[in-house]
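Note that one protein chain is taken out, while the other chains of the complex remain in position.
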Amino acid sequence: MNTLRSANMPSSLLPIRISDLRLIKGDRTVLAGVNLMIDKPGITVIMGPNGAGKTLLLRCLHGLIKPDQGQITLGQLRVAGSRDQQAMVFQQPVLLRRTALQNLAFAAPEIAKSEPQRLIQALESVHLADRAHQPARMLSGGEQQRLSLARALLSEPALLLLDEATASLDPASVLVIESLVKAQSAQGTKVILVSHDQGQARRLADDIVFMSDGRVAEQSPADQFFIAPQTPVAKAYLAGEILF
Amino acid sequence: MNTLRSANMPSSLLPIRISDLRLIKGDRTVLAGVNLMIDKPGITVIMGPNGAGKTLLLRCLHGLIKPDQGQITLGQLRVAGSRDQQAMVFQQPVLLRRTALQNLAFAAPEIAKSEPQRLIQALESVHLADRAHQPARMLSGGEQQRLSLARALLSEPALLLLDEATASLDPASVLVIESLVKAQSAQGTKVILVSHDQGQARRLADDIVFMSDGRVAEQSPADQFFIAPQTPVAKAYLAGEILF
Amino acid sequence: MGALTEAFRLIITLDPDLFEILWLSIRVSLIALIISAVISLPLGTWLAITRFPGRKFCILLLNALMGIPPVVVGLLVYLLLSRSGPLGWLGLLYTPSAMIIAQVVLITPIIAALSNQVIENLHQEYSDTFYSLGVTGRRAVVAYLVDARYALTTCILAGFGRAIAEVGAVIIVGGNIDHLTRVMTTAIALETSKGNLTLALSLGTILLALSLLVNSLVIGVREYAAKRQYA
Amino acid sequence: MGALTEAFRLIITLDPDLFEILWLSIRVSLIALIISAVISLPLGTWLAITRFPGRKFCILLLNALMGIPPVVVGLLVYLLLSRSGPLGWLGLLYTPSAMIIAQVVLITPIIAALSNQVIENLHQEYSDTFYSLGVTGRRAVVAYLVDARYALTTCILAGFGRAIAEVGAVIIVGGNIDHLTRVMTTAIALETSKGNLTLALSLGTILLALSLLVNSLVIGVREYAAKRQYA
Partner (left out) sequence: AQSTTSTQNSGLYDYLLPMVKEDTGVQVNVVAVGTGQAIKNAMRCDGDVLLVHARPAEEKFVADGYGEYRRDLMYNDFVIIGPKADPARVAGAGDVREALQRIQQAGAKFASRGDDSGTHKKERSLWQAAAIDPDSGSGQWYLETGSGMGATLNTGVSLGAYVLTDRATWIAFANKQDAVIAFEGDENLFNQYGVIPVSADRCPNVNREAAETFTQWLLSETGQAAIGAYQVEGEPLFFPNAN
């Protein structure tokens, strides 16, 4: 699908510039001026308390929500132009009312026609080959999440957005997914991943964006963030202290 | 609602006896003869790989699925008779199309009438008081999970079933929920909790049920399980080795 | 087109006969709609969420009754209300009440079958949670109706459309009697049988405008409420 | 009841006139239904998932057109097909084709409006995912239709019910000509006007039985497919 990006080349959607992003829902300001600049390839992990605005920020990046104010550019492109080089895995996976395999075929009709074995490989990569012909909505929670990751990876995106993609996976699946994500990132895909799992963040993150209250509170390289978070909120968050 | 159980008394739904539970979906045997006996109060954590059958077992206990074979008794009761002494928090929370507060009021109409302030307290206990009048379906993923836990606790159940209830919570929320669950258990509620989070299992579990491939592979006291799991599958699971 | 001009002329001259007929049409159809909704919405919901032997057959019957010919409904109500019929002593035949009864019989299966389907979909999502919360019976029905309210308006509008457009049944039980039971549709049928096609069409245009008005109001209210709720 | 006995007698004696009329009813309504579904299902879906100025108005119009009186549809089609009308040269007036055209005009808004609502609900669930996967246009429409197939059957059955029960339009454009354009509903209307109420009712019963049969088939197929899918 995407021929703009070749392996081991930095993602064509870099740098990602977000300036003064504001979003108001009803009478609440849910994104209160997000400023963010991501120019390095690799894996960026977004952390922050529930309701901080992580999902909303990801949705803005993906073009699902139009912010009330502010701008996002990815590489040379506005959000709208970058859509078919992106893929996203949602916090609650939505699968179509058909089998697991048909869900993949639906997402990538060209591949289904020209190289159907790639779909089987995709299922194997998330260890779902033996579920290929089961109705996707009857899969277990973790299986659904794995299937929707496989679906997202089919398009070989230049930017991959993951919203708590391993939240209900077993430890082995978590490791499988993490290695898939790492491999994808090594091929040049920029990955932005929302996670509450500090272990995961330590294992994967090249840099960390910490959000709180609809703002970016801190952006640091990963090693630095976990040793010495620069903001009190991040410190409290890592310690599991109440932030509400 | 439930007056059968007074504080600090062991749950009236103990012991829980499950014998030879079988469930077939299509041509797959998804529960392949589950035998389990839970007679101690406290918190039982069910662990096991994705698709092991944890959710299905919980649903059988709650009476949502009729098994094809086998029996479940809770205390003196069959599943059907125990329904209004149970509460369950689902893996994917389903909230009604109304505000957070109205969702609680709907679940406990008597309380809403006689002691409306208890609903507010329930929201406060999961740190959602300031979201009381927001449409529940517009809450963030973690907020929805917290709300559905608050809803389940309103009925002061004798048996509380939690299916990955903290999967997408931030660390602080996880601690809040864990202390709520512990407090509830201390009051005599039997808690059965499905989790992939080993840290959580260590913090909460009195005993562990390990499931794999539609069967109970191991049931051990928690301290023993983490130090010396008795089955190779459990050992591999804890090590994050692939089990598929 | 001549029909539009004529329709316009009738309206701006405030033709009293026209307004009498229009008003009767609205009154009869709205009352029938309200009665029918009160019966059919809970019925359709209840059939979607309870399980008992024969339930499938009831739903099947409702679906089939969507295709009951108005003339047949008219005849049944006629036989019921005729002087020699079981309810003849009420003296309702050839009154607006008879027309309301016929319309209720006609549109109740429609609203029930359509709302059944709407609620069935919602039930797939809610059933586990409702079971867990012990919500059954009346409380469940009400909750489903409230949560599906936006989708249900389309079912109700379908019922209204059928009622306001209906002629076969109301002409039999109402008799299309001038100044008494003549409504828009029977007036259109009459003008057609007189060969006054332009007048018939212009009345049709007015009826359609009325339908558009009612629909705008309902959909407007729905949109407004939805906006307020999810602002 | 006399009507039931009479209906039974007509059926077991295999009355050839009855079967001719029945067969025409089925043929006309089914063909109309198929044509209408091919138009209205994609239309309703497309209106549910695209956003353009005037979209709300289109949906409003479809809803309002559910209430278009059959007589008006009949008149419009009549004027179109009449020998002096724009399509007069086709010579379709007073043929089954004319009846099919009238029924298509009548039920297309119904199926479109109802399916629009069904798809609207599914769209709330799927839209983000489809956006993310870059699924738009024809592919999206087809996917929605496939995934909502069970719920859509009810919309289609509502359309069928309206078509098979319809009399006002087909009598104008078909003319109720014996052995040519007489269908069940026009036959019922004729017998009613002759005062043969029992015969009219028995014909109505047969029509209802037919409706029940078609509904059973459709719902049976749906249940069977659903079972196979989620076995």
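By written order: A, B, C and D. Residues from 1 in each chain.
The rule is short, and it goes like this: a residue touches a chain if its C-beta (ideal position, glycine included) is under 8 Å from a C-beta of that chain, and two chains touch if they have at least 3 such contacts.
Everything numeric here is computed off the predicted structure, so don't read it as measured data.
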| item | value |
| --- | --- |
| Visible contact partners (per top-of-document touch definition) of the missing chain | C, D |
| Of D:Val38, D:Val142, D:Ile177 or D:Leu213, the one touching the omitted chain in the full complex | D:Ile177 |
| Touch with the omitted chain, as defined above, among C:Asn63, C:Thr153 or C:Thr192 | C:Thr192 |
| Residues belonging to subunit C that touch the chain removed from view | 78, 82-84, 93-94, 171-172, 175-180, 182, 186-187, 189-190, 192-197 |
| Interface residues of subunit D (partner: the chain not displayed) | 82-85, 88, 91, 93-94, 175-178, 180, 190, 192-197 |
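As a convention for this text, only the chains that are shown with their structure count from here on.
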| item | value |
| --- | --- |
| Two or more partner chains touched - positions in subunit B | 25-26, 138 |
| Junction residues of subunit C, two or more chains touched | none |
| Residue numbers on subunit A that touch subunit D, as the complex places them | 59, 62-64, 83-84, 86-88, 90, 94, 96-98, 106-107, 109, 135, 138, 151-152, 155 |
| Of all residues in subunit A, those that touch subunit B in their complex | 25-26, 28, 48-51, 55, 91-92, 127, 134, 138-143, 146, 164, 167-176, 196, 198, 236-244 |
| Touch list for subunit C against partner subunit B, complex | 125-126, 128-129, 131-135, 139, 143, 146-147, 229-230 |
